[in-house]
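With one protein chain withheld, the remaining protein chains of the complex are depicted in position.
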Amino acid sequence: MKWPATSYRRASSLGDVWQAFAEGGAGVQLLAGGQTLLATLAFRLSEPALLLDITRIPTLRGIALHGGALRIGALTTHAGLGRDPLVARHAPLLAQAVPLIAHPAIRNRGTIGGSLANADPAAELPACAVALEATLVLASAQGERRVPAGEFFTGLLSTALRPGELILAVEVPIGRGGSITEIARRSGDYAMCGLALVGARPVFFGVGDGPVLARGAGAALARGDVEAACAALDTDLDPPTDMHGPPAMKRHLARVLLRRAAAPRQEQAA
Amino acid sequence: MSQRTEITLTVNGERVTRSVEARRHLVDFLRLDLGLTGTHAGCEHGVCGACTVRVDGVIVRGCLVVAASLDGAEVTTVEGLADSGEIRALQAAFVARNAAQCGFCTPGMVMTAADILRHHPEATRAEIREHLSGNYCRCTGYQAIVDAVQDVLEAAR
Partner (left out) sequence: MNEITIGLSREDLPNSYIGRSVPRPSVAKLVEGRATYTDDVALPRTLHAAFLRSPHAHARFTVRDTEAALRVPGVVRVFTGHDLAALCTPWVATLEHLKGMKSAPQRPLPLDRATWQGEAVVAVLADTRAAAEDGALALDVEWEALPAQTDMETALKPGAVVIHPELGDNLAFRRTATHGDVDAAFATAHRVVEARFVTGRHTGVTLEGRSILADFNRADGTLTVHHATQAPHMIQEVLAQHLGLPAGKVRVVCKDVGGSFGIKVHVYPDEMAVAAMSVALARPVKFVADRFESFSSDIHARDHRILARIAVAEDGTIIGFDVDDLTGIGPYSVYPRTSAVEGNQVVNLCGGPYRFEHYRCTTTVVLQNKAATCQYRAVGHPIATAVTEGLVDLAAEALGMDPLELRRRNLIADDAYPTTSPAGMRFEGLSHHASLDKLLSMVPLDRIRADQAEARARGVFRGLGFASFIELTNPSPFMYGIGGARISAQDGCTVRMDPDGSVVAASGVTEQGQGTEAILAQIVAHGVGVSVGKVRVVTGDTLATPYGGGTWACRGAGIGGEAALQGALALKAQILEVAGAMLQARPEALDVVMGEVVDRATGTPRMPLGELGRILYFRGDTLPKDLPRELVQTRHYITKEYPFAFTNGIQASWVEVDTDTGMVTLLEHWCVEDCGRIINPLLVDEQVKGGIVQGIGGALYEHCLYDEQGNLLTTTMADYLVPMAAEMPEMHVGHVETPTRESLLGAKGAGEAGTAGAPAAVMNAINDALRPLGARVTEQPFTPARILAALGRI
């Protein structure tokens, strides 16, 4: 369908954003890359009164080292993430995730802030953020606050973002390696099941209502017991049925991914 | 009533000023406001790639871009690439390989292929397939399109 009637304004500073929120409240929809939002308008799933374009706000841009962490501005596109030398060096997991996200034209416009705020349960970056123990820097007219990624995702398509608040940046602890793997029907599809694994933090995506940190499996991994980690997924995960298959399939795929992701490390250790 | 915004941008090298509704996406802006019917709406929800155009030097999905946000932008469509001669070799390769049947995907496919030529001149066959994997073609089975892109890349090496 065509998008519903709405209005558009470009914000050039955070001050513009706070003012728009003050005036428009819940009718204000932030527009960054728009790669998910605008599709939902085409489904007429949401009818925002105002699309507030935040893409020209300088403070939401940039990637820089910042006190032992890599601070990634919310407007960083997936493509930008994929080619940034600092990301490649200090947060390689994010660079690894980029080719798994949709397709080139989407990656040119979609942003990390948008992906995190949208919190699609099958998206790669929310899982990476949780696995990396990243911190989200949120801002509102009342000031800034910092929320660990593990506490940011609160349910299906929902986050700790409060009304009137936006994501300024993501801060990722540097020097963590990790790997990301997923099983998708076709290249660029949302994953049937995916795993971001950093140390002993396995975070699954596509198997719950958000990124799922598998705590039991992580504990077993910390002991070096991959089979116990796989077994623990039976309780760690509670996947829904979707069009791809039943919960049993998702659990099975999660075990396959965990075994595959953990195996190279075991080989290395041996 | 949908609110309107006046925008001035460069489309295929020509400066245009229009008043657009906030609810209008870039594809409809190109097709309905500028008469550039080479860009096609295939799904209008960001999946099929038929509406792929270049905005500020990179390819995007035209159906996932708010036209009103494009004040100051530089937009290039298949008509622009054809006029500038940038895709002459690609066009010839598409013709030689019969890499288009119904042609509805073709402009988007050409935009994506041109992106490969510009940014990934060393792309392997698998990488060409991967780069094109967001552009749906129902007719060809893709092989002729991959052949055409590979022909042009190899000729340039």
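When the chains are written out, they are named A and B in that same order, and each has its own residue count from 1.
Rule of thumb we're sticking to: contacts are C-beta pairs under 8 Å (C-beta built on N, C-alpha and C of every residue); 3 or more make two chains touch, one makes a residue touch a chain.
Keep in mind that this is a model prediction, so the values were computed, not measured.
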Touching the hidden chain in the complete assembly: which of B:T8, B:T37 or B:S84 does that?
B:T37
Which of B:V11, B:L26, B:V66 or B:L90 touches the chain that is not shown?
B:L90
Hidden partner sits against chain B at residues 1-2, 23, 31, 36-45, 47-48, 50, 77-79, 82, 87, 90-91, 94-96, 98-107, 110, 128-130, 132-146
Counting contacts across the full complex, list the positions on chain A that touch the omitted chain.
1-5, 43-44, 183, 185-190, 192, 243-246, 248-249, 252-253, 256
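The criterion applied here is as follows: only the chains that are shown with their structure count from here on.
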Averaged-CA centre spacing for the pair chain B and chain A, given as whole angstrom:
28
Could you pull out which chain A residues touch chain B in their complex?
1-8, 10, 31, 34-35, 38-39, 41-43, 51, 53, 55, 79, 99, 102-106, 108-109, 186-188
Listed in rising order, the residues of chain B that touch chain A in the complex are 1-3, 5, 21-25, 28, 44-46, 49, 52, 58-61, 63-66, 68-69, 71, 112, 115, 130-131, 133-135
